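Omission of a single protein chain aside, the complex is shown with its protein chains in their original locations.
Our next item is subunit A:
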Amino acid sequence: MAFDSLSGFLAMGGHGVYVWAAWGVTALLLLGVVLHAHAERRALLRHLRRRVRREQHHGASGGATTPVSHQEGHARES
């Protein structure tokens, strides 16, 4: 341990401002990047689900998976 107290650790021998500014910005950016990636994935999955559901509903062709829309799709193709 390079410090003997918490206040000594926070003060960083008078360089606290510099050390914590650099570390703080790094931590915030890394955290922000992770949160953004999670939000991005959730939003895309939500969007995809909604689209699939909508197309099943309207019986549109292309990737629909329910038996009903399959038949509709085939009917239109033939």
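Heads up, the rule we're going with is that contacts are C-beta pairs under 8 Å (C-beta built on N, C-alpha and C of every residue); 3 or more make two chains touch, one makes a residue touch a chain; residues count from 1.
Keep this in mind: contacts and distances are computed from a predicted model.
Trainee: Between "Xanthine dehydrogenase family protein subunit M", "ABC transporter permease", "MlaD family protein" or "Heme exporter protein C", which matches the UniProt record of the unshown chain?
Mentor: Hidden chain, UniProt protein name: "Heme exporter protein C".
Trainee: In terms of residues, what is the contact footprint of the unshown chain on subunit A?
Mentor: On the side of subunit A, residues 1-3, 9, 12-16, 18-19, 21-23, 25-26, 29-30, 33-34, 37, 40-41, 44-45, 47-49, 51-52, 62-65 touch the unshown chain.
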